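As you look at this complex, bear in mind that one protein chain is not there, while each of the others sits in place.
We call the chains A, B and C, going by the order they appear; numbering starts again at 1 in every chain.
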Amino acid sequence: MSMTNTTGRKTSRLDRQFDLIRRREEAGQLTNPRGYRFARKFLSNRLAAIGLLIFTIIVLVSVLAPLLTPYDPRAIDLRNILKPPTWAHWFGTDKVGRDLLTRVLYGGQISILVGLGSALASAVVGVLIGCYTGYVGGWRDALAMRVSEIFMSFPQIILVLLLVAILGQSLSNLIIIFILTGWGGIYRLARARMLSLREEEYVQALRSFGLSTPIICYKHILPNALGPIMVNITLSTAAFILAEAGLSFLGLGVPLDIPTWGNILNVAQDLRILENNWWVWLPVGIVISLFVLSVNFIGDGLRDATDPTQQG
Amino acid sequence: MTQDQDVALSVKNLKTFFYTNKRCNKAVNGVSFDIKKGKTLCIVGESGCGKSVTASTIMQLLPTLSRIEEGEITYHSENGDIRIDQLERNGEKMRSIRGSEIAMIFQDPMTALNPVYTIGFQISESLKYHTDLTRTQYKTRAIELLRDMGISLPESRVDDYPHSYSGGMRQRAMIAMAMSCSPKILIADEPTTALDVTIQAQIFELMDTLKKEHGTAIMLITHDMGVVAELADEVAVMYMGNIVEAGTVDEVLRNPTHPYTRALLASIPVLGKGKHQDITAIPGSTPDPYDRPNGCQFADRCAYRIDACDVMPEETQIGRTHRVMCWRHEEVGANAAE
Amino acid sequence: MLTYVIRRILILIPMALIISFLVYLGLELTPGDAVSHMISPEMMASISAERLDALRVSLGLEQPFIVRYWIWLQGMLQGNFGYSTAGGVAIHAILADRLPATLELSAVALVFSTIFGCVLGVISALKRGSTTDNVLTVTGMLGVSIPEFFFGLVAILIFALKLQWLPVGGRLLPGYDSYWDHLPHVIMPALVLSIMMTAGVMRYARSSMLDALSKEYIKTARSKGLPEWRVNLLHGFRVALTPVIVLIGFRLPVLIGGSVIIEQVFQWPGVGSEFISAVRSQDYPLVMMIALLSVMAVLTASLLVDILTALIDPRVRLDK
């Protein structure tokens, strides 16, 4: 079937796409898509699908670490110090002969826990406060806003280090600190969404029935704000994983005896290791980057899938 | 068809399709009409009927994921005919027509003006690209234009930003911008839908004056039959991408020959006819553009439906200017005359 | 406009006061003798216990908390930031020594990332869906996903250790102090820091630009027959610029955070690496002062951003 292009302009890549769509449309092959529009759009985004795959793989191998490797992440083996990758030790061994692959896998458990856990927990805090104060407005809103402004005017790493200096170094402290520094962003997002959603007519309809504020704002309005909130959770997961890695790299994050991705990288501050023993820091650096990249891909995919203005 | 001397722009069998979300929407599916000098052509129809797309197509202001499939848009300029559909979208030739030969005003004056520039700046942009005026003359001309459009204190208003203008004033400023280079054709895409009736009356009076004084051809897009009755010289009624009926305003409103036109006129309350006027609702709703009926697009809602309606009716000329797309137009027309 | 600026400043003052109060609270709660925060260690060593008590009284330390805070605040405003517990050095001297290095690094990164981020973001948005756009998008994504210190480590390995083009770290060797001598030192940390920032700015500039381009007035501008560059830059970019500037203001904390780690990686003698060593040695006065300083920097930056957006966007300026 030949397409008549009477306009006489040269055909472009876009034109060829259009021709294909039109041909299929006229042949009746295209029907209104069924099923979840959201899932379809998300998975048709190639990067998001790749991201989801990488994310799943890394999470799975970390969680299943005890089944996948025969080594103990803390077992010191002084006969095998700083060995390059071999069949026995795929990622080689570190300064005290611990198997690096094992440490990367077990480290993933902690790093992902810190990243995902802090992101979810700070999202819960931020959303609970943001939804309510954004909906009711008035002095509660003003107060929450001021408090978040104070938290957010500290650069995150400064506040984290400040709290580390005061509270001391431990895994739970780190998560608490991340929640304290992380709730502000998602609070603002939730509040901003509320400010526009509370003007929607269905909200006024609910108010005209005299329904209670928590039911209106958490049950009825919140689901409509979930899209951007989900995107924000993925982005803050990425940010927290980077922050954990950075802090542990400096030796100020998770205590050094617990393996985390950042703690493994800590030794790379030593220039001799940096120059001579690439396997100690390069693989784990790549794993962190890949994981954060996959989370960011997922976040972008979520944003496109939840944004109704996106076409394509 | 013989070419009238006073036709400013003619559209023949125009098809514009949209390709969003990997689907093909035949938004405009073969429409033909002429815009005549010094006359107002009203294109009337409900949302999604393709009336705005037709306007954007003439200006080549379509979004990226859409294209002109077929048909001709010919602009009869003083220096010979120009086939607009063959010009490059944002090419030099198209740009030289936009704004200077054919100008457009939009539905929502609140969003159609750039909030970060003064009204004067936005008017002078047109002047800069289509006239030989100097920089200093821009402002004088902009003030003149604003005064012509009935804006009080134009000397100070010209330096204001759009958000300090009211809706009616913004639409006047839009018209000032559109008229700045004395275009031959003015396309108005629902220019008063966002405005109040008293302001709408002001804007229509202004457009009427422009038509009379400058001989501008006006293509007015509207959904309001009242506006058609008051302003149009000619009417084209659109439904789902086709012009189902077209003709002079007398022909179409007094003797509607397409069932859709008839049903539309019967479904709207008319001011002054009192509480007991007969109103007949049109059953059903407009079809999904991706799941259109095969033949006549109105068939599913039509009281005159027959089996033949499964095939798209042809356009029939029933008077010199009156044409209709319906298999049973004779019976419909006869009923209307009763 | 003036009302607007005054309003912004008036909002800022209570914020600054509350934060300084919190910092003082932190200082009081952390271990250490309050006197030692306020007088120099030499003086401390040379006086007797009775004199010390007398000094406490004269410094107002036996007074209620809020009064002590007031005295401390007055000192702060006169430039008396107290003394570091670790080295016993006056904090203002440490800052005077370290601040220029940090400012140098941040300024380079800020300017570089703003310009390149905007340019690349705009290109990406204008060529939406093209190969250029896809490549830029994925690159940008990589840029925000690789930890900055890892990026720095790879850079050190390649350019300093393997190729030996640039020094591993530090700012100036003793004895060399002309600007050209220290240029090689600044290149790597500044570029690493800039590239991280650029990716963020680019992603944001792209979406902001796409947003602006979808507006109705873009259609109006085209309908006037304006050339594409004018439509895209004067009508699109000009409007897209406001959120980008706001973002850059918001990213200042990120920049400060990034520079803390980058300074450590490259042994750059700035405030950031000082901060980390202060945290490690639990030198609370210094930790608090640097934190306070960074907050003040953020607050000042947000004020500047507000004024800047008001200047380029009449809606902001004339709204109030």
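Definition applied: a residue touches a chain if its C-beta (ideal position, glycine included) is under 8 Å from a C-beta of that chain, and two chains touch if they have at least 3 such contacts.
Note that in this section contacts and distances are computed from a predicted model.
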(message) Please identify the absent chain by the protein name in its UniProt record; candidates are "ABC transmembrane type-1 domain-containing protein", "ATP-binding cassette domain-containing protein", "Na(+)/H(+) antiporter subunit B" or "Heme exporter protein A".
(response) "ATP-binding cassette domain-containing protein"
(message) Please identify which residue in B:Arg147, B:His223, B:Arg292 or B:Arg305 touches the non-displayed chain.
(response) B:His223
(request) Touching the absent chain in the whole complex: find that residue among A:Ile58, A:Val114, A:Ala144 or A:Leu206. (result) A:Leu206
(request) Just name the one of B:Asn13, B:Thr140 or B:Gln277 that touches the chain not displayed here. (result) B:Gln277
(request) Tell me where the left-out chain touches chain B, residue by residue. (result) 46-47, 152, 166, 168-169, 196-202, 204-205, 223-231, 249-250, 253-254, 263-265, 267-275, 277, 279-283, 285-286
(message) Touching residues of chain A against the unshown chain: what are they?
(response) 200-202, 204-211, 215, 219-220, 223-224, 226
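One rule holds in what follows: only the chains that are shown with their structure count from here on.
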(message) Considering only chains that satisfy the touch condition with chain B, which of them also satisfy it with chain C?
(response) A
(message) Taking each chain's centre as the mean of its C-alpha atoms, which one lies nearest the mean of all protein C-alpha atoms here?
(response) A
(request) Would you kindly tell me how far, in whole Å, the mean C-alpha position of chain C lies from that of chain B? (result) 54
(request) Give, as an integer number of Å, the spacing between the C-alpha centres of chain B and chain A. (result) 48
(request) Spell out, as numbers or ranges, the residues of chain A touching 2 or more other chains. (result) 312
(message) List the residues on chain B that touch chain C in their complex, please.
(response) 56, 59, 61, 90, 94-100, 103-104, 106, 108, 111-116, 125-126, 129-130, 161, 163-164, 174, 177-178
(message) Residue numbers of chain A touching chain C in their complex, please.
(response) 47, 146, 149-150, 152-159, 161-162, 164-166, 238, 242, 245-246, 249-252, 265, 268-269, 271, 274-275, 278, 281, 285, 288-289, 292-293, 296-297, 300, 309, 312
(message) With touch defined as at the start, can you tell me which chain C residues reach chain B in the complex?
(response) 215-217, 219-228, 230, 235, 238-239, 312-315, 318
